[in-house]
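With one protein chain held back, the other chains of the complex are shown just where they sit.
So that you can tell them apart, the chains are marked A and B in the order they are listed, and the count of residues begins at 1 in each.
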Amino acid sequence: MEHATAVHPPVAHHVEHAPELGFWWKYVFSTDHKVIGIQYAITGLLFLLFGFTLMAIMRWQLAYPGQPVPVIGAWLGAGNASGGVILPEFYNQLGAMHGTIMVFMGVVPLAVGGFGNFVMPLQIGAPDMAFPRINMASYWAYFVGGVVMLASFFVPGGAANSGWTSYVPLAVTATTGQTWWLLGMVFLITSSLLGSLNFIVTIFQLRAPGLTFMRLPIFVWMQLVTAYLLLLAFPPLEAAAILQLMDRVAGTSFFLPSGLVVSGQVVQISGGGNPLLWQHLFWFLAHPEVYVLILPGMGIVAEVLANNIRKPLWGYKPIVYSVVFLGFMSFVVWAHHMFLTGMGTTMSAFFQTTTMIISIPSVIILTSLFLSLWGASIRFTTPMLFALAFLPMFGIGGLTGLPLGLAPTDIHLHDTYYVIGHFHYVVAPGTLFALFAGIYYWFPKATGRYMNDLLGKIHFWGSFVAINIVFFPMFIQGLAGMNRRLYDGGIQYAHAQETAKLHVPMGYATFALWFFQLFFIVNFFWSIKKGRQAPQNAWDATTLEWSAPSPPPHGNFPEPPVVYRDPYEYSVPGHPADFTPQFQSDKKA
Amino acid sequence: MDIPYTVTARPDTGLFNGKLGIWLFLASEVMLFGALFSSYVLLRVGAETWPRGETILNVWMAFLNTVVLISSSVTMVLAWAALKTNQFQKSRWLLISTFLLATVFLVVKYFEYTEKFSHGLLPSTNTFLAIYFTLTGLHGLHVVGGMIVMAYLFGPGAKMFRIAPERFTNRVEITGLYWHFVDLVWIFLFPVLYLL
Partner (left out) sequence: MPIVASEHGPQLDFYNALVHLLMFALFIGWGAYFVYALYRFSAKRNPRANYHGTKGKLGKQSEIAVAIVEVLFLVGFAFPAWAVRVNAFPAESEATVVRVIGEQFAWNIHYPGPDGRFGRTDIKLVDASNPLGLDRRDAAAKDDITTINQLNLPIDRPVIVHLSSKDVIHSFGLPYFRVKQDANPGMTIPVWFQPTMLTPEGESWEIACSQLCGLGHYRMRGFVTIQTREQFEAWLKEQAAAQ
């Protein structure tokens, strides 16, 4: 790829321009945003697969409680699964770690670290991130955090087992794995902080000439708001993690009230702490965090959609204002996760209202995307299929947030499978599908080759059907009152009897979903070497990343790009081609 | 490949990259300490009894430390100002003074801590001491972090002054902004923990 820089960049060169870097500096300790982006993406994908596998094991236990797990049961270790049968303490570890891994080590690193790093600087015409070395540090902090989390499976008592929410006092009295979880979180938080401030500075400072804020691709806007959320919401969790560490290690009682009796023994602590304090600090992060999970996905969907409808997105400005508003609002809704902790009328009225308000920008964004379809000329490419499926799937997930957001209806639904169904619809067939769309879409930019279309379509249809069979029944189970986090799937409970039967088809659908990912994995690795060659502008697209060679060289653009127009000028009347790139000057046209 | 605006400000934002970066970093620090202060308030409001800081802690030592830290902020600004007027040697003296004042702060803190420990006053003793040790400990770590950066700017990092003086000056400025923040946190901690 070095040969591509034949044209001399106009700016004077620095000593940094060492012509040949060794393997280690080029692929492992690189400061190039594209390499870091790919490192993030691959690590994130591996974690997603791992987190999914944990869940597949759990779904077996839910479908057939007390029966040995086939094939891998014997490898799980007697302390976790005696005779291949999952033990309750192991089920809880799997659940907590599935949630943690998916959120903090899978989706966020892939969506922000991966796509954000790779695509965003290209889309704004920057040579790299503003702080390349901080960028590298951010990846390695994430890596260490991931290793700490994985290692925690092997400490006595196993990994953290108090849910991804780590509610106290349970988490304070839990096994050693929880300490590792907290340490791992400190690394992951550090990584996010370094990454997010880098993103914001890059977007503000390194935009190409002519690229005003109202000409930014939606994806960049989404990354910008996401970066703010990460920057400002994570520190309170860091504070909370520090306090919980103190409780566990230094014997303090920040979260422990006086007079605790655990297993018949009075706990020897000074007391005086407050268990709800943890919940407030946790959800102050974790609600913005859920928008961190969705916004990059929405950004990808907007890009792929605009490209495949061959017309401008409807309502660019409303979308932009909506995300900014949504970003602000996401800091004042956190306690809607805590309606049932004993909340009075004023607090609950406030948080119900903010929750309803925050649903409006989502409605506006979705409506705009839907209306964009009118008058389009839709190409059903693989990335487009995933992006299209995102819309109704996010719709189901978002709509089911409404009954949860009204405190009186939340009474029955809280902590049931209805909640699980709600958020998986947004994160799995929502965000995950958006991420798949992004991989299929930008793969040619990263490798110079397309991914295989047939394998892609099998992957899409298989996953689409299977994932709905996994998650839709959860609403039925939740309405029937089946609680989440139940080791045996609730078969002891009379009220859950009827719907517990659904666990079996849900289990099979989970395995089918796993199976269909093989098409993706094969396609992914096969296409790197053998895929169909793609031209520089692989999809006849308009945004700046398509003006760079594929793969882009170190420094990205042979000549610094200049921006002349809005991001999605497709099918402009009077133009011969059905797309007019941002980087195309009017004279040439 | 050159990253623009590492030294000069971008006209439309009026900032160079590092300066925007440090402001964002400090914003996140505000959230971190803000969360801890809020926790302090919540715990205190919920507590049955809460000792007045002065009955347990040594106000005079803390007062001394406040003076030390504020002076170090002053020397830090002067170090930057000296660079601005190209007085490299002077700025080195001021930088090392800042570093030494920070050391004094930590030494005083060390005596405070050991005195508490020797009386059996530990974080686990009560919630007041728990939050005292957590907040001051975290603040202490920030002081150490600042000292590492200063040591770097005094030692290996100083070479940059010859190649890119402006960029070096910017680095000192950014370090200064961070240092003022660390100072500011202490100015909050002192009354909150020792006097109220």
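Keep in mind that, in the parts below, a contact is a pair of C-beta atoms (placed from the backbone, for glycine too) under 8 Å apart; a residue touches a chain by one contact, two chains touch by 3 or more.
Keep in mind the model is a prediction, meaning the values are calculated, not measured.
Q: What are the shown chains that the omitted chain is in contact with?
A: Every shown chain touched by the left-out chain: A.
Q: Among A:Lys26, A:Arg133 or A:Arg485, choose the residue that contacts the chain missing from this document, as touch is defined above.
A: A:Arg485
Q: Looking at the full complex, which residue from A:Pro68, A:Gly84, A:Gly210 or A:Pro257 touches the chain that isn't shown here?
A: A:Pro257
Q: If the hidden chain were put back, which of A:Leu46, A:Ile72 or A:Ala349 would touch it?
A: Only one of A:Leu46, A:Ile72 or A:Ala349 touches the chain omitted from view, namely A:Ala349.
Q: In the complete assembly, which of A:Asp453, A:Glu559 or A:Asp578 touches the absent chain?
A: Of the listed residues, the one touching the omitted chain is A:Asp578.
Q: For the chain that's not shown, point to the residue among A:Val249, A:Ile360, A:Val465 or A:Leu518 touching it.
A: A:Ile360
Q: For chain A, enumerate the residues touching the unshown chain of the complex.
A: 87-89, 92, 161-163, 167-170, 173, 257-264, 266, 273-276, 309-312, 314-315, 340-345, 348-349, 352-353, 356, 359-360, 363-364, 366-368, 370-380, 388, 391-392, 395-396, 399-400, 402-403, 406-409, 411-412, 414-416, 479-481, 483, 485-488, 490, 492-495, 570-573, 578
Quick note on the criterion: only the chains that are shown with their structure count from here on.
Q: What residues on chain A touch chain B, complex-wise?
A: Counting only chain A, the residues touching chain B are 9, 11-14, 16-17, 126-128, 130-132, 193, 196-198, 200-201, 204-206, 231-236, 238-240, 242-243, 246, 250-254, 269-270, 272-274, 277, 280-281, 284, 554-556.
Q: For the complex, give me every residue of chain B touching chain A.
A: Its residues touching chain A are 1-5, 10, 13, 15-17, 20-21, 24-25, 27-29, 31-36, 39, 42-43, 46-48, 122-127, 130-131, 133-134, 138.
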